[in-house]
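Take a look at the structure below.
Here the complex is missing a single protein chain, while all its other protein chains stay put.
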Amino acid sequence: MLPDLGHVAIVIGLAASVYAALAFAIGARRRDAVVVHSARRAVLVSFVLAGIAATIMVISLLTHDFSVLYVARNNATTTPPFFSVISLWAALEGSILFWTLLAVGWATLVLYRYRGMHPQLMSWVGATLAAINVFLFSVMTWPGNPFTRVTPIATEGPGPNALLQNHPFMGLHPPLLYLGYTGLAIPFAFGIAALITRRTDDAWLSIVRRWTIVPWIFLTAGIVAGAWWSYEVLGWGGYWAWDPVENAALLPWLTATAFIHSSMVAERRGGLRTWSVALVISTFVLTIFGTFLTRSGVVASVHSFTQSAIGPWYLAGILIALGASSALLVARLPDLRDRDTPTAVVSRESAFLFNNVLFLVITAVVILGTLLPLAVGIFGGGTIGVGAPWFNRVNVPLFVALLFLMGVGPALPWGGASLATLRDRFGPPLLVAAVAMLAAWALGMRELAPLATLGMALFSGGIMLDEVLRGTRARMRGRREAAPLAGWRLATRNRRRYGGYAVHAGILVMGIAIAVSATLSSDTSATLAPGESVTVGEYRVTYDRLVVEPLADDPRVIETRAEIRADGVAMATALRDYPNSETPIATPVVRTSLGDDLYVTLMAADPATGSVTLRVFVNPLVVWIWLGGGIVVFGAVFAIWPDRRRVGVARTAAAPAAVEPPRSLAEQESA
Amino acid sequence: MRLLRWLVVPLLVIPIGLLLFSGLGRDPSEIPSPLIGQPVPAFTLTTIDGTSVSSEDLRGRPLVVNFWASWCGPCVEEHAVLLEAQDRYGEAATIVGVLYNDTADGARGFLARYGDGGWATLTDPSGGTAIDFGVTGPPESFFVDATGIVRYKQYGPVTGAVIDAQLAPLMASR
Partner (left out) sequence: MRRLALPLAAGVLLALAGLALVALLRPSTASDAATLAAELRCPDCEGLSVGESPTRSAAEIRRQIDALLADGATADQVRQHFVDRYGEWILLSPRSPLPWLAPIALLALGVAGFWLWLRRAPTPPAPPAPVASGDAASRVADEAEALDA
């Protein structure tokens, strides 16, 4: 009974979304506030309906209602409640339902947040978002119905995918990622609305920037959490394998990041409006592209969803979004003439634009690597192998170049820089970086990629530190403030700038940690009898005994656990046999410290003799990848934190006078 | 010039659409085998009953080499197909099973439960033979003609239709 109501909610949600899309468009054409108001209501209604449907699904999972096919396939009577709830996004249909809930939620939030402002623009934003909702509800009404019933009703099910119920992180990583993905529909909707209304002014740019950064924060957190999950669960000691699912999340992140940077140039210099619109459109198309890749069975991937009939629907979605928005862009091209001013090669805007070039090249390279096996299989015949070594080799130089720009860009003045400024700003950090690289070389770091990463990170970090110190010192002198207060006031007076620095600092920390952990980790496999031990690096791991027993909270899962001690600390690493998994799932133990991680995976166990094969990794600095991710998120939140003082910044940015190159804040403060 | 701009739309949509659309019907885990048209990889393995079988012994009749495991779900359904094939073609063609990542004990339990067709089941303890055949996971089957040339590779369980379509020409050409 209840599940049928769930499907009814979806069908009404579809109707409400169709109404909303049409009413927004008609209301915008007729400039009829009443119709637009009713359309906004319809979006709210569809949000409530998606909420009802999701709640019903969660209830069905919690009560193990095996009359629902989705529950029968992804749940068992023994599944713990927490994993029952998060099974909402553990498989295809449920994940689309969850996705829809979030997408409609974002749409409702934005449409109510800007109620009564920019009536024309917001109506078209509403029409675009409602059209996206129509697509999502249609998928659930037809090919991907989450409430399909099944008879006869089974008394027991297989439980959720073993990999997904093995770690509580599954409760965190997909929601963050989905919040990011779905939120990126907002800048897209603003882009489309801007094209229709021929309005890409500063107010528009300011909203789009903000509503790109908000989902960007979630996407960033989701990607880092995903890498962390992969590290803690998959047991191979790494965190990023350039799997199509990972690439699917990275692609929109790259273009969104490019937009965040180019929008700053657009804001200051008035140009680049077409470019900005193209970037937000690509970002959205890439989010559907990623969904298509992972849900259509087109490419092989670790966590791809089972093959289903929704592939063609998503393909149609991609082509409609791409075709319609590119046609609209072409049609409006004559109206989007940029206000242009000549640009010096060495200037902040050119650094930001070159950053865009690099981000887009990386995007293209990642798409190429992901689709090349498919293309060769179809058109070339035969096969081609493209994997992590290729992705790393090709992308590392591009990322290292980005690290360089990261330091240089924000420190360069708008318009152009004199040689003296360059020497003053970049000389000392360059020297520090060169010395550090030579030192690292002398200490035995022979590989080019980590050396270059280290050098660039120190160079950029040095420039940023210098900027912050100059600003703080100027405040201390000028306003007689103590150092911490001066630093805090400096940062909160220009949240965007210093929040951006914090984001960059987090990326630098991640960059160094990735470079070091990827090249300086050591690992050994050893087959041990009880009482024997193995030494890796400075760790001595002793194997005590083997325990084979059912899990306490899910007795159908048999855990084969090796109890070990590392430097006297007791811990256990296990293999878990899930009834619905052919191969046992590794449950590595990770002992984290600020210097390195001790990471032990149980590879094989022989219950007859009690001997086990352990793989022991010592991975340096890995924890700094997650901490760096935390700094990035903190910095981005700090940057967009509502602040009354920012009104002043917005005004200078909006005024045409801003075309004259303003000095960086540090210069203003010291002047 | 104005009109040329519109070319951007089809230039974006058509190639992407074509590529992704042709990807829809494909199974990305089906990798074309370089073994087709090549001599069958040589092997000498022990059956679960302890006798030795080599690829040379199997020459002269069409051969189906079936990689399987007792832990493999689709292998259960496939086993019924192979039993039927043995009934129908057993006189004219040879079937051998090669265990993939499985033990003789596991295989004996499976055969006791689902029926033993009487063909040789070979153990491949190191997995070296599976690698020589380029196996990515069970079940996978290779159809070899009487002269020892690999003619076809089946990813996933063989069906009655596959057996009929692939085995018939091999027997006809003999």
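So that you can tell them apart, the chains are marked A and B in the order they are listed, and the count of residues begins at 1 in each.
One rule holds in what follows: a contact is a pair of C-beta atoms (placed from the backbone, for glycine too) under 8 Å apart; a residue touches a chain by one contact, two chains touch by 3 or more.
Quantities reported herein were computed from a predicted structural model and do not represent experimental measurements.
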item	value
Contacting the left-out chain in the complete assembly, out of A:Leu172, A:Val365, A:Met445 or A:Val547	A:Val365
Options A:Ala449, A:Ala572 or A:Val637, residue touching the unrepresented chain	A:Ala449
Of A:Gly427, A:Gly478 or A:Gly595, the residue in touch with the unshown chain	A:Gly427
Listed residues A:Ala131, A:Ile207 or A:Ala491, member touching the removed chain	A:Ile207
From B:Gly109, B:Gly127 or B:Gly160, residue that would touch the chain that is not displayed	B:Gly127
Chain not shown, touching residues in subunit B	31-35, 41, 101, 126-128, 130-137
Footprint left on subunit A by the chain that the document does not show	114, 117-118, 199, 201-203, 206-207, 210, 235-238, 241-243, 270, 300-302, 337-343, 345, 350, 353-354, 357-358, 360-361, 364-365, 368-369, 372-373, 382-390, 393-394, 396-398, 400-401, 422-423, 426-427, 430-431, 433-434, 437, 448-449, 451-452, 455, 459, 586, 601, 603-604, 615, 642-644, 646-647, 649-651, 654, 656
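Just so it is clear, only the chains that are shown with their structure count from here on.
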item	value
Rounded Å distance between subunit A and subunit B, as computed from the means of their C-alpha atoms	40
Interface residues, subunit B side, partner subunit A - complex	5-6, 8-9, 12-13, 16-17, 19-24, 26-29, 31-32, 71-73
Of all residues in subunit A, those that touch subunit B in their complex	292, 296-300, 311-312, 315, 318-319, 322-323, 326-327, 330, 333, 371, 373-375, 377-378, 381-383, 582
